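What follows is chain A.
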Amino acid sequence: MIFVLEQLGRRTVRAIEEAGYLFALLVEGFFWIICGTFYKQPVRIPSVFAQMMQIGIAAIPIVFVLSFAIGVMLAIQGIHTLKAFGAESQVVVGIAFSVTREFGPLITGILIAGRSGSALAARIGTMQVNQEIDALRVMGINPVRYLIAPALLAMLIMVPTLTFFSDIAGLFGGAVFSGIELGLSFDAYANQSIEVLEVDDIMQGLIKSVVFATIIVMVGVVNGFDVKGGAEGVGRATTRSVVLAISYIVIADMIFTYFLNR
Partner candidate 1 sequence: MASTDRSPVLEVRDLVTHYGDTEILHGVNMAVHEGEIMIIMGGSGSGKSTLLRYLLGLGIPTSGNIYILGKDITHLSAMEMHDLRKNMGVAFQGGALLSSMTVGENVQLPLYEHTGLDKKTMQIMARMKLEVVNLGGFENLMPAQLSGGMIKRAAVARAIVMDPKLMFFDEPSAGLDPVVAAELDELILRLRDAMQMTIVVVTHELQSAFKIADRITVLDKGNILMTGTVDEVHASKNERIQSLLNRRPSNEEISADEYMERLTRI
Partner candidate 2 sequence: MKINTREEGGYAIIELIGEVDLSCSPAARKQILACLKANRSLLVDLKAVTYIDSSGVASLVEGYQTAKKLNLKFGLIGVSDSAMSVLRLARLDKVFPIHANVKERLREDG
């Protein structure tokens, strides 16, 4: 029993330490984004753009496909459920809210965690193993500024952007299925969606997505820096970062949803 408690205590301490380290890294990342130029060590815009291309532009097709599919599924379930009350046409309201508030940010977050969070962990992990991080440090190039800040900035821009895009794709999916099933015209669907949706609904999703973006970068980075033991270590860190990032995203989503809907 005491052993278990001790173990628990030790883990808690480690978790708190890790959280502190993570927070410090995050603060340093923002420090370089904001103050880098002042210290003549700016965050390089070209590398931010390169990251934005990788994270964002390349992910557009997959985000579209998944969000569209989610929209269709919501429509199927919604129409099926609402049929019992003879209120099928109300499906538009349900889709509008659940896509913008919930599924848009969530699906985007999970997708980017799997796609770019893992890539970030793998890249930094490989650099750690090859002493490239040490090389940067001895060249007087701060790894947080050089590697983390551009990824952070790119993620903070692209995840909300993709989320917005995902919202539209999801609504479009809903519209297409509703059109087929209920004969609802696209214009009518769009008008009704715009009518029920408020700026707040979309903002709720976007605020979440900013938090998700931060989670993805920090989990990827911390796991990457922590790599020990060659290529195998990189593989472990990559897997770990995806699992952790998705878990944190879902939990954060739940907490947010609870507080934002009170």
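Note that in this section a contact is a pair of C-beta atoms (placed from the backbone, for glycine too) under 8 Å apart; a residue touches a chain by one contact, two chains touch by 3 or more; residues count from 1.
A word on the picks: all candidates are chains of the complex that A comes from, given by their letters.
Keep in mind it's a predicted model, so treat the numbers as computed, not measured.
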Candidate from this complex that touches chain A, chosen among 1 or 2: 1
Can you list the residues on chain A that touch candidate 1 in the complex? 39, 41, 126-127, 130-132, 134-142, 146
